[in-house]
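Please read through the structure below; I'll follow up with questions.
Only one protein chain is missing; all other protein chains are in place.
Chain lettering (A, B, C, D, E, F and G) follows the sequence in which the chains are written, and residue indices restart at 1 in each chain.
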Amino acid sequence: MARTRLIFSGSGGQGVITASIILAEAAALYEGLNAVQAQSYGPEARGGATRADVILSDEDIRFPKVTQPNILICLTQEAYNKFSWIIRPGGLLLTDSHFVIQERKVDARQIEIGMYNAVIQEIGRPIVFNICMLGTLIGLTRLVGPEAVMEVLGETIPSDFLDMNRRALELGLGLGESSAP
Amino acid sequence: MARTRLIFSGSGGQGVITASIILAEAAALYEGLNAVQAQSYGPEARGGATRADVILSDEDIRFPKVTQPNILICLTQEAYNKFSWIIRPGGLLLTDSHFVIQERKVDARQIEIGMYNAVIQEIGRPIVFNICMLGTLIGLTRLVGPEAVMEVLGETIPSDFLDMNRRALELGLGLGESSAP
Amino acid sequence: MSKKTLFLQGNAVCVEAALYAGLDFFAGYPITPSTEIAELLSLKLPLKGGKFIQMEDEIASMCAIVGASLTGLKSMTATSGPGFSLKQEAIGYAVMTEIPCVIVNVQRGGPSTGLPTSPSQGDVMQARWGTHGDHSIITLTASNHQDVFAMTVEAFNLAETYRTPVILLFDEVIGHMREKMEIPEPGEIPLVERLWTSVREGTDFHPYLPREDGRLPMSDFGGIHRYNVTGLIHDMWGFPSNKPDVAHGLMRHLVDKIENRVHEIARYKEYYIDDAECILISYGSSARSALHVVENRRARGEALGLLELQTLWPFPADVIRTRCAGAKFILVVELNMGQVLQEVKKAVADPEKVFLANKIDGTFITPTDIRNVLRLIQGKGV
Amino acid sequence: MSKKTLFLQGNAVCVEAALYAGLDFFAGYPITPSTEIAELLSLKLPLKGGKFIQMEDEIASMCAIVGASLTGLKSMTATSGPGFSLKQEAIGYAVMTEIPCVIVNVQRGGPSTGLPTSPSQGDVMQARWGTHGDHSIITLTASNHQDVFAMTVEAFNLAETYRTPVILLFDEVIGHMREKMEIPEPGEIPLVERLWTSVREGTDFHPYLPREDGRLPMSDFGGIHRYNVTGLIHDMWGFPSNKPDVAHGLMRHLVDKIENRVHEIARYKEYYIDDAECILISYGSSARSALHVVENRRARGEALGLLELQTLWPFPADVIRTRCAGAKFILVVELNMGQVLQEVKKAVADPEKVFLANKIDGTFITPTDIRNVLRLIQGKGV
Amino acid sequence: MAIREYIRERFMPHIWCPGCGHGIVMNNLIRAVENLALRKRDIVMVSGIGCSARISGYLDFHTLHTLHGRALAFATGVKLARPELHILVPMGDGDATAIGGNHFIHAARRNIDMTAIIMNNRIYGMTGGQYSPLSGYGKTATTAPLGIIDQAFDIVELSKGAGASFVARTTTYHVTSMIKIFEKAIQHRGFSVVEVLSQCPTYFGRKNRMGSAVDMMKSYKTGTTPIGSEAKQKDPSLIERGIFVEEDRPEYCAEYENIIKKAMGG
Amino acid sequence: MAIREYIRERFMPHIWCPGCGHGIVMNNLIRAVENLALRKRDIVMVSGIGCSARISGYLDFHTLHTLHGRALAFATGVKLARPELHILVPMGDGDATAIGGNHFIHAARRNIDMTAIIMNNRIYGMTGGQYSPLSGYGKTATTAPLGIIDQAFDIVELSKGAGASFVARTTTYHVTSMIKIFEKAIQHRGFSVVEVLSQCPTYFGRKNRMGSAVDMMKSYKTGTTPIGSEAKQKDPSLIERGIFVEEDRPEYCAEYENIIKKAMGG
Amino acid sequence: MGPLPTERTMEPMKKNKKKRARTVNIEWCKGCGICVAFCPKSVMDLDESMKAAIVRPDDCIDCGLCELRCPDMAIESREIDAA
Partner (left out) sequence: MGPLPTERTMEPMKKNKKKRARTVNIEWCKGCGICVAFCPKSVMDLDESMKAAIVRPDDCIDCGLCELRCPDMAIESREIDAA
């Protein structure tokens, strides 16, 4: 596959970093891809805006940071305002309609999906919002197979939570596929 | 004057170092000579053998240590045994008969004087033994004038002890002169 | 996919490698960006019956691992700049007493508190000269997780081989980024175990009497031989001495055992060196950006090469001199104001051909940063 | 004889000079061979209304003088190897926050506890690189008591001029030996007082906004301006920032303010340099033995010269390059394994002509030691 | 003066997490200073490194943000140099009692006039949740996943043992008494220690299932009691609040003034 | 075994001054070890730097002569690594309570099983007579020519405040009880502190006009009294001798063994 | 959501013994809910944007505790000029 550069951005509690790790790990361990994940730490660990970079490629990845993402996910207005302008022309910009109003014109495919509301309605547990987001992303892009993600979740999440996560993932997949081109 | 290199050696309580400082200071401040004094510290400050080097000269003194003294004073047997062999041929080796038995043949003028006993008899206060020794040395060598020494003592010693020190110094001078060649 | 393939942070890889190498004791004090090492070991050491302790500060941590190492356990501590400065006195003690141990410094922006969460390689010279008095020390680094594993194991092996503290100088990028790596099979990387004395109970054991080959066999505290260990200049009994010949002998031994073995200790990697007109020299995370540039340029047919240093101390000057002899110019790529640059200038015949591409603003050096400097050197302007 | 002529230990001269320079605050912790400095100041400071405190350790001592300096007092601490290692973190803080202060290190035999009462010059590189992160620092030394006085005053002047900690690197021989020296009249040596801001009460004072000339005016804690001081990378307000441009600017400022002024800061002495075929380079006590040899040889008509360094950091490379250009060979004389030797090799055109005469056994280097090396170089054998 | 007068608004809102107790300490420390009508220019605040230590950046005093654990050592230099200044030294529990423990006991021993405020959240917040010497046996932290086996210091006992002449404890729930205690501590002539139990919902709270900041503050309400209360007899597990030590002892800088007199006198 | 069996005769006579109390401590520490019939190979002695610290070189145990103030930190590493060993940590008063104060209070807090022996001569002997945190107000030293203004720590109080589970005090005059106390301290399972008043005639004695070693030992006889004696009521200036604390508390290494069990168990 | 109002005051409706009017500084408020939880008269609440709001000003008894307990110094008060 061509080198894909992603930036996940949002705020502390949203599980943005976890999502980025799951995606990268799924690609690296179950899709035979190379993957690098790097998150930026604030001057201190105190909450605020978070950002995680993921690079996926079938070649070696040397430079581990993303300067211009071809896929950008913004889960807060703050993140959107801060990062939306660095996306590569023709890239994909995914936001959640509950948190972000896409005010800007950017030379990229801007997709706005009600992932958060869907999670609240269908599952009722905000913790799995990030997994739903991941599902949506995969539905849109097929960067990795859903099974790969489930494998990773299986390794990391207590079994009794696994089902809820699967549902969130599938919920997202649906949302993603339905709005995929 | 020609460069004179002295080593004062003895044990902790004998005031050997003080004597070396007084001589050097007298020469430096009151006789217009250059002088360097350096004492060797044990691995720790704990008692044991002490040694002080003094160099007197009318020229600049760069190298501050004495490797071969032309004047060596040994106030313990230990010091005598340790240092007597490093004296310059033709040098002067002064010991106190109460503490040291001159066992060795050395290519130097070995003078053995009962300074300690003299102090005990005449003054009765062992503390001024080192000043008496200094007097003896001066009596023997005239390295500096007695006044210079008294000047230094005047600067450093509480006035009520000054007299006792003067007597010790003069006692030594006498002993020295009488055995001077 | 094999169970041995993992996707981890560099700090976690360091932990896996230390355990692979036989780590049994860790003492530390939290500090960004090294903290994950302590956090992971606080669980993983007891799992294997090893010992983890969070001490009251970095000084105590360094002292504790020296004490533990004397009982025969492979020991490690981890820290970053401020803590590394605090450990210096005790690191000097480990050097003087020749106690094997490993000190990880995941570098962050300095000086002082600096930029705690930003990448930097500013402690290279400190690793060599941070403690007082003449001495020598081994320092390793790595640019990717497979090498982080290899160099960490190396560190423990060299520590035992030369009876010396070994410093692992990583940086925030390597410590925090995640990538794929393979855990070698047990035995796949040979391990150097402690060299114990063959002297029997009852016969005199001289803890500081080197063998023919210069190595010093040890005996564990609590074992059959009782001896003295001191930070003072000491004789073969380990007893304080201030005899000039003893002092001279010990000083030479401490330095020569490492400086005379630069070649044995030198670890480095070469990429497209042989015909390279321009050789980039880099290490740690910045070597990733350097390699990125080299590979792109090679693809375009340009004769660029990369010499990646993994041993920083003793500095492999000969390697650099010989391997870079043919290069028209050399570009050192690092995240500091030119610490390795100076060493490279010392190493090569004509220092004028050595240039620097660096970053000191807390951000990571990008291929573009390097390209800009290359253009300047090649007179193409930026 | 004039009252101003004194016969003192080097440590005592350092004390006299510090008081002459305006010392008002000393914090320290005893350690051989520096202890006399603290002992003398414990009496002499209160005599002038100044403050002396023996802290719980060297770290606290270093921190205390930084705190005191912020209130406007000229401050100093004194230590030796082990204590110097412990102070490194706080020295880095003084560098980062640009607080003027003076740190005396009367060097003893190292590494570790080493040889506490023996002379050595083993901390030269540590003085430059002992704390973590990129930085720069000023280090001075002296070979005789008149110069100990001059350089100590110099240290306080440079600290105020450049708002930086300055290290005085003496050694056991200089610290403990006694010789004659003259105390200059008040005003005879000009003193640099603190540069206070002219900003009035109520108007914004930027503690870290350099003036045109690069100097940073200060305002005393307790004074009219209230501002923040931090060891984190900070902006002109002294408030933490992790903006790359701010970080870059601060790093460059901290290093450039010293490295760009090597010529202003360089202090050195020349003896018979002009026509010298062989130039000895030395500093501190070992320069005495070197000068002894040079003078004797000159008396015999041999073209020897001595370049005595008093500024060790920033290293006066240009001075050495230019002044030694004519020499057939250069002999560095020092009490370590060649720390300044390496810098000299970096400085000159052909490093092959640079040799070393040193002593590392705890004894002081003698003229004979130097002569033996000279013979070897001159191919006369020993 | 309004509370804003003491704050460097330029740098607000502060970096602390929502509900962090440190903000409440800052809030009420300002009130105490205001009540005592101290001039801002006469106050020097010296802090170390930690979330707690960041307090100095927000307050419009002379502020010195130093090194982890060393605040009291720097403060000693400031105070001895300028004894007329009021010195406030807010510290985290790790800052004050782990790496900074030695400076703490020595400042107490010297009885040098400054106010040490220990913002005790029982965890290393800034570095993300490692245990501190005050975390307490059986609690968990990122470096004690299987439970902490370290006994905790009792700040009151440690301060007493080291010779502090003023020792008090309060919590972020008990704001009005916190203010009173701060006032007394600042007025006390000598070394004063005020321990404030201050919630870290983000790490200590989360790691130990203590709920929200609100829940943690409620636990301060229910888990503490005034010194020598009957409640304490009934339930010894209760933590006592109030002023434990308040004695008049020779203060270090005053003593040093005598040394100067002696020296100059003779 | 004869006392010589415990001494490295090769290095005797030791470097201590005539009459130095440290020799008496060494003498009686050997007796205690002998009485307990401990194997030399099971004993690790860890010392710092100072005259006192030199004791480790003369004793035929595993001996670790470390850095000034750090003995307990090194010892913690040894003990946690090999809990079955007996750890003796002799320290000078400066070593233990000045630069080493933090390690001291933390070792006490953890209650890690080792015996800290504070050879308290109230001065820095090795460096030639500077004051220590135990010198005491009004005494003189080379760094306090006009008199010491520092309050002294009370080792017993400090140890208690830090959480030590065994705390005792004795003197070089009271040799028989010194032996008993050493025996108990070594047998105690946890952190034990023994303060021994030990004369330094060369510096503390000389600086404070206390006469010879013999005179100083006499002052220990007249200036001290058993804990809770009537004499103390009459003359509160008397220093109490004996065992102040002896409690059974969870020991650190034992607790760590449980962590290992937990970890391995599941 | 456009730019937020940075302050939110509420004057009491009917004249009660209340002496001070309180203001929430929304830019500083982090929505921790402490003021809400501990207000003896439940005067405060969090709005949809998770910021504190003074919802029952008339019930306020001027205890001032919300001001003191706010970790973000986000609640301020000023005298009500008796009219």
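Just so it is clear, a contact is a pair of C-beta atoms (placed from the backbone, for glycine too) under 8 Å apart; a residue touches a chain by one contact, two chains touch by 3 or more.
Model, not experiment: these values are computed from the prediction.
J.: Just to verify: which one of F:I24, F:V44 or F:I99 makes contact with the chain not shown?
T.: Answer from the full complex: F:I24 touches the omitted chain.
J.: Residue-wise, where is chain F in contact with the chain that is not depicted?
T.: 2-4, 7, 12-14, 16-24, 26-28, 30-31, 172-173, 175-176, 179, 212-214, 217-218
Heads up, the rule we're going with is that only the chains that are shown with their structure count from here on.
J.: To get from chain E to chain F along touching chains, fewest steps?
T.: Minimum number of steps from chain E to chain F: 1.
J.: Centroid from C-alpha atoms only, then distance chain C to chain F, rounded to Å. What do you get?
T.: So the centroids are 38 Å from each other.
J.: Cα centroid separation between chain F and chain G, in whole Å?
T.: Going by mean C-alpha positions, chain F sits 60 Å from chain G.
J.: Which residue numbers or ranges of chain F touch two or more of the other chains?
T.: Chain F, residues with two or more chain partners: 49, 67, 98-99, 101-102, 106, 126-128, 133, 146, 256, 259, 262-263.
J.: Can you list the chain B residues in contact with two or more other chains?
T.: 43-45 - these are the residues of chain B that touch more than one other chain.
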